[in-house]
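Just dropping this structure here.
FYI, not all chains are in this one, though none of them got moved.
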Amino acid sequence: MYSTENITAEELENLRYPIGKYDRTLPTTEASLRNAIDAIAELPGNLRATVVTLSDEQLDTPYRPGGWSLRQTIHHIADSHMNAFIRMKLALTEENPTIKPYEESLWANLPDAAGDIETSLNLLDALHERWVLLLDNLNPEKWKRTFNHPESGITPLDMAAHLYSWHGKHHLTQIQNLRDRMDW
Amino acid sequence: MYSTENITAEELENLRYPIGKYDRTLPTTEASLRNAIDAIAELPGNLRATVVTLSDEQLDTPYRPGGWSLRQTIHHIADSHMNAFIRMKLALTEENPTIKPYEESLWANLPDAAGDIETSLNLLDALHERWVLLLDNLNPEKWKRTFNHPESGITPLDMAAHLYSWHGKHHLTQIQNLRDRMDW
Amino acid sequence: MYSTENITAEELENLRYPIGKYDRTLPTTEASLRNAIDAIAELPGNLRATVVTLSDEQLDTPYRPGGWSLRQTIHHIADSHMNAFIRMKLALTEENPTIKPYEESLWANLPDAAGDIETSLNLLDALHERWVLLLDNLNPEKWKRTFNHPESGITPLDMAAHLYSWHGKHHLTQIQNLRDRMDW
């Protein structure tokens, strides 16, 4: 049985960042880039396999006390990765464009974030397929192109690929950990 | 047989805008809004039915002399409607946000716009499903929320719904007209 | 408003067979076969476009007095076409195999025929894609291969292609006609 009483700040941080925060200082290598693209490719299938047996009630459970429900998390991944795909295409077609951030916590409470998860699972299948086709065709020069995030700063595409590889696993692990804790 | 010799500027304009340009001055009514949402809902199926019998060679044919190939057009619809979905969610969560335009003609030449159309057809199925769920849950006050397009100006959501209803039909008709002219 | 009172037997027959019954005596030509394959290819998109705007309540309405609901009809199309795909592959790999019929009215009342229509729409997209790939690669000799249906008799593949082309339109028109009568 899973109790949320008397949870410490450290425990909460571990629930929130189960694979740690994204480390912007890690070096990019050819191998790390290949791993990042592969992780982006594999995320939709792994996510589907992880959530497909869950009931509506389970999907509406927060992944941590005070956190998003699994359903919101799944729709958020689709929202976030559509934005990421667009940012990377902006970087490839303009000179260091300043991209438009979005208020992810407000988006997670819009009506479409309460819908059937199948929709966002299907969206992720298709979106990541196009995304990987794009990334598989970048040369070293293109990987160094950048977009400017008003808060996070200038981001080269290779760093963005690592970031979103991390981002998919980050949320997937949040969900897997809840499944484990709840014995679902 | 379809010849592109001696095509007049007017004929070219008709190929390019087969249902006319979008008319920003048309009044919005409850019925017109319902029609716009329904058109957004029906676009992915109608597009799939229109292009599914086409060969790779046919898909790589420009819809008009000097225009995008059908393949580029299909991937463009997915790109455009992801951007539109994001703009409408920005309008719902921020005060008249200035959105980031994109260079659609450059995007149409990125590597992912040469991929299998099935990917973007599936993406559109899922994306429009979430989009319609969002639009179906807006009240009159929300429909008046706006985003600011740096070139087109301030756009309320009801106008955006009409615009993208038009946009889907616009490209679908370009494709249908090529099929008719070529007797495909 | 749509009233079912005082409906005549002939009117009921027209509701049931809106494009007529399948005519086994029609000759097969190269053109009729091409049309049949194209119709099989286009069915999933046309069906999706026709039903995507319908509410759950509308989907649970019978297409005619005493008939299946639209939801049952949609799941039936997926069931029927999976069986058809399998029968055609049996005919291509065995000598006039006797296929196993199924009780379609009992299948329409199994639990999975009450589920979300999106599932069967997606199934039809993928199934028809594989089916068309199979049919597009048959030579005239293969088209004459047969399966034996215990009730309907020996069926060559070219006749089966025409039958299922008809079958898809048959149910699609039932649904479209209800939409028209109800002004949905």
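By written order: A, B and C. Residues from 1 in each chain.
What we mean here is this: contacts are C-beta pairs under 8 Å (C-beta built on N, C-alpha and C of every residue); 3 or more make two chains touch, one makes a residue touch a chain.
Since the model is a prediction, treat every value here as computed from it, not as a measurement.
J.: Please give the number of copies in the complete assembly; 3 of them are in place here.
T.: Number of sequence copies in the full complex, not just those placed: 4.
Here is the rule we go by: only the chains that are shown with their structure count from here on.
J.: Quick check on this structure: which chain has its C-alpha centroid closest to the centroid of all protein C-alpha atoms?
T.: B
J.: Going by average Cα coordinates, which chain is farthest removed from subunit C?
T.: A
J.: Hey, how far is the Cα centre of subunit B from the one of subunit C, in Å?
T.: 31
J.: Calculate how many whole Å lie between the centre of subunit A and the centre of subunit C, each centre taken as the average of the chain's C-alpha atoms.
T.: 40
J.: If you average the CA atoms of subunit A and of subunit B, how far apart do the two points sit, in angstrom?
T.: Taking the average C-alpha coordinate of subunit A and of subunit B, the gap between them is 27 Å.
J.: Would you pick out the residues of subunit C that each touch at least 2 other chains?
T.: Answer for subunit C, listing residues that touch two or more other chains: 118, 122.
J.: Sort out for me which residues of subunit B touch subunit C in the complex.
T.: Going through subunit B, the ones touching subunit C are 37-38, 41-50, 52-53, 118, 121-122, 125, 129, 132.
J.: Under the definition above, what is the set of subunit C residues touching subunit A in their complex?
T.: 116, 118-119, 122
J.: Give the list of subunit B residues in touch with subunit A in this complex.
T.: The contact residues of subunit B facing subunit A are 75, 78-79, 82-83, 85-86, 89-90, 92-94, 97-100, 102-103, 106-107, 110-112, 115, 119-120, 122-123, 125-127, 129-131, 133-134, 136-138.
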